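Structure provided below as structure tokens; questions to follow.
One chain of protein is taken out of this complex; the other chains stay put.
Letters A and B name the chains as they come in the text, with residue numbers starting at 1 for each one.
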Amino acid sequence: MIAAILLAFWSHWRRNRLQLATLITGIALATALWTGVQAINAEARASMTSAASASRIVGLPRLEPVEGETLTWKDFVALRRAGVLVSPIIRGDYRLQSGEHLRLTGIDPLSAPSDLWPGGDFMGSAGAADSVFVPANTAPESDLVADPSVPNGQAVADIQIAQRLLGRTDLDALLLLSPQPLGAPDPLGVTPHLAYVLPAETAVPAALTDSFRLNLSAFGALCFIVGLFIVRGTVGLAIAQRRQSIRTLRTLGAPAGLLRALMLAEIAIIATLSGLLGVLLGYGLASWLMPGVSVTLDGIYGASVGTHIALRPVWWLGGLAMAVLGTLLSAAGPMLAASDRAVLNEKPRSFGYWWPAAGLALFAAAAGLVIWGHGLLAAFAAIAALLLGGAATMPATIRALLRAARPLATGPLGEWMLAETETQIPRMSLAMTALMMALAANIGVSTMVGSFRESFAEFIDQRLAAEIYVATPGGAGDIRAELSPDERLLPLRSLKSVVAGQPAEINGVINDPTYREWSLLEAVDDPWSTLSGDGAIISEQLSYRAALSIGDVIALPDGPATVSGIIADYGNPLGKVYVSHQRLDRIAPGLPTPRHAIRTSDPASLRARMIAAGIPAERIAMQADMKATSMRIFERTFAVTAALNGLTLAVAGFAVLTSLLAAADARLPRLTPLWAMGIERRQLARLELLRVALTAAATALLALPLGILLSWLLLAIVNVEAFGWRLPFRADPAHWLLLIGVGIAASVLSALWPAHRLARISSRALSEVLSRDG
Amino acid sequence: MTTPALDVSHLRKSFSRPGSDIEVLSDTSFTLEPGATLALTGESGSGKSTLLHLISGLDRPDSGDIRVAGQNITALPDHGLARLRRERIALIFQQYNLIPSLNVADNLAFHARMAGRRDDAWTNALTERLGLSGLSDRMPDELSGGQRQRVAIGRAMALRPALLLADEPTGNLDEGSADVVIAAMLDLVAETGCALLLVTHSERIASRMSRRLHLSHGKVRPA
Partner (left out) sequence: MTDRRAFMIAMLAAPAASAQGFAGLGSDAEGFAMPDPKRPILFPRDHAPHPGYRVEWWYLTAPLIFDDGTPLGIQWTLFRFALDPPNLLQDSSARHVWMGHAAVTTTETHRVAERFARGGTGQAGATGQPFSAWIDDWRMSGQTPDAITLSAAGTDFRYELGLTATGPLIRHGRDGYSVKSGLGQASYYYSQPFYNASGTVDLGDGPRAVSGHGWLDREWSSQPLAKDQQGWDWFSLALDDGRKLMAFRLRGQEDFRSGTLIGVDGRTRTLTNDEIAVTPEQTHRGVPVEWRLRIPAADLDLLVSALNRDAWMETRVSYWEGPVTVSGSETGRGYLEMTGYRWQPE
């Protein structure tokens, strides 16, 4: 009997291959987007963790030989014996027996900060201290130890092993450890042929990457939900078409329980196969996007992150599980119902009053969570409530929009269009919910990313206002001599401290117009001039974490200070306090000024003058280069986001196609009366396209406020909860319009084929519908 | 001599079926004068509906001519046929084929407005005469079968067509409703002077038409 039932099931798919293809494609696309995003995320997380130790080296201040000099063990010993804590490093190209080239870093685990050694603590790697540590995916060789903490393309070894492998006796740099012993001398007094090299300012604060990954995760989840709408639509259609055969099977004595079990088994098998396909597609998607992601991370960490995707069970098994469970979840309802009561005439669900009511309740819940909720979880719950509320109120809202548009309709066809579109909302609502979610997510996330970019660009413009930045380990006397009267020198120095119980940096600034151009989030009148008194300007993070506002008093090491302004400081994990240069002198007498900024009208000439005066070129950073680097990294991040945007919309478009195909047979009886009254098939097809476009437009109109609210939640709630700073909301109506346009276009595109079929349908088929017996 | 509202001559139509072709109409000819009513009867599958579809331009004959108010429609391109249906011919079906998304008033005025012949006084009069006055805001699925068919008649007559084609218009109605519908239809046909071709297999209905033709084996003959 089972074989007979299965044969009956299978014959359905054989006759409806398009439907099977839709089902498989829907599940596969949903799985692909989910796994793709997860794969990128897993890779990025793994790479960032391992890049962290490598980047520690990049991030430490160091001494390097000046041009023409070499650095040897002698210099290291001289400095150590003078009481300066330094640790040698050497870097070079290392070729494995397999021919692979790695960037080998030699570290002295005895003097280095403990987290530089693979796995964190060199003591943990007993027995392997003489080995070369290589990335986990390296082909095994003797004396190589694969270690997951070593970034791709890198190798780490004890410095003497590294010297032997690289065939060198000299060193590349001496890392300056922090803190130095009490009374440690100026290192340049001990080794004058070395120069103090400050770490390159990391172009994008690392905290921003967390935000980026948060974006990716949100995208993944939304993509999957959109995919499930496709599945539900397709399964619903298949069930409707199968009702007759199920009824027949039941009259022939097949038990309902068996039918149910077999149907679930059937859908589970389809889901597994489609899920596998989806995982493969996701792998392809991730491999396609990963270079962009890796370049982004590369720029952030200065360490190679790797562009290939490793097959990590965490995402491919997870993706497959999501595919099967998600499919069963979305398909089980209609399936079980079908096997229970094999009724033929099921009316499309009408939306009673409780749907919009539930939606309004969800909106209220979202608002409540925003007002009274705390923490990231509440923020995400608010987002979920907002989106679900949007979905629940969508049919009623679209209906209201169409009603409102009626007076605009001229002529019978226009009126019919609006009326017909309205009556078709229940049939389209699944697909339109998918479209709305996709659009809202796109508008929300792209507004967030766009706000990010603008705020960041503005932030960089203000903070990198000076045209030139110079490392000044030995003071700025030699630079001051090169300046013309209209050029101004701004000392940049800070002291790590604890303010209001939070780790913070106290910065001393001189009175210069540069600072007055910085826009403050909140401030008293002329806040910068309060610094000459007891005023202090604090960063938003500090104000948020320590619950400080204007007028509050904070304790600084030399006494109290009154908060006179709050300033944005994106992506900085530390809090910041700005006081006057003089006050920082009181707080930390003799604190060196490792860097200076210079305001000049002719940066190129000043740079040339400074180099001519013997200031090493590597100590001079030009503002334009720094800005360009920062923005370039951001643009790449956006490229990845844009690609994902496009894919989500494509999936939503596919959901629309699925629902249109499902409804195609039911459409004919509604259209043939018009044909009988002299409207040509081609025009009917155009009207169908118009109807889909109209529905999509109404959906998009609804998605717009939803997306804007979503972005507001992301910027003002999630970001604050997760990172401690709020991003100003930047409206980008042009981009919103573009997204809405793309959303409508995707819908119309997916309606093209059904419309094309309608335009080509034979008149006999149509006239048969007209005269069909009841 | 007036031009006939409908002139069908030597019409042939066959359908391809797997294995063989079936000739549904072979050399069918007849005419219908303006204001005349004609009942077309025949067995199930005798080709009554096919003939109606050919006349209304929903389908094309293999050979022969169809003239509607003197115009040979067999030579017309698709958009010409569509225009003919939009402006000259009205159809009434057993299945009513109302527009489900429009209410009674909009359905009633729809065809006339499509033809650019909006005439509110006439549609109002029709609404009243067809007993639909209280139903203007109802949707088609809220009406009984008889009410729906009266809306369909109203929609057809609002156009003031040259030719009214009705395909088993009472097939789904009980006798009482059927009589009301037929009476209303004949009244309006008489008043507007259009010609009516009505397909039916009901003797009772057929007997109320001024002429009767019987279709059998692809040919018509007076019943």
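Criterion: a contact is a pair of C-beta atoms (placed from the backbone, for glycine too) under 8 Å apart; a residue touches a chain by one contact, two chains touch by 3 or more.
Because the structure is predicted, anything quoted here is derived from the model rather than measured.
Contacts of the undisplayed chain with the visible chains, over the whole complex, involve A.
Within the complete assembly, A:Gly83 is the residue of A:Gly83, A:Pro113, A:Pro491 or A:Pro616 that touches the hidden chain. Touching the chain that is not shown, out of A:Leu182, A:Ile371, A:Ala612 or A:Ala734: A:Leu182 (per the contact rule at the top). The hidden chain makes contact, of the residues A:Ala3, A:Leu110, A:Leu408 or A:Ala734, with A:Leu110.
Touch with the hidden chain on the side of subunit A covers residues 73, 76-77, 80-83, 85, 108, 110-111, 123-127, 129-131, 143, 160, 179-184.
The rule we apply is simple: only the chains that are shown with their structure count from here on.
Listed in rising order, the residues of subunit B touching subunit A in the complex are 49, 53, 56, 58-60, 78-79, 82-87, 91, 93-95, 97-102, 106, 109-111, 113-115, 167, 172.
Residues 411-413, 415-416, 419-420, 422-424, 669-670, 672-680, 763-764, 766-767, 770-774 of subunit A touch subunit B in their complex.
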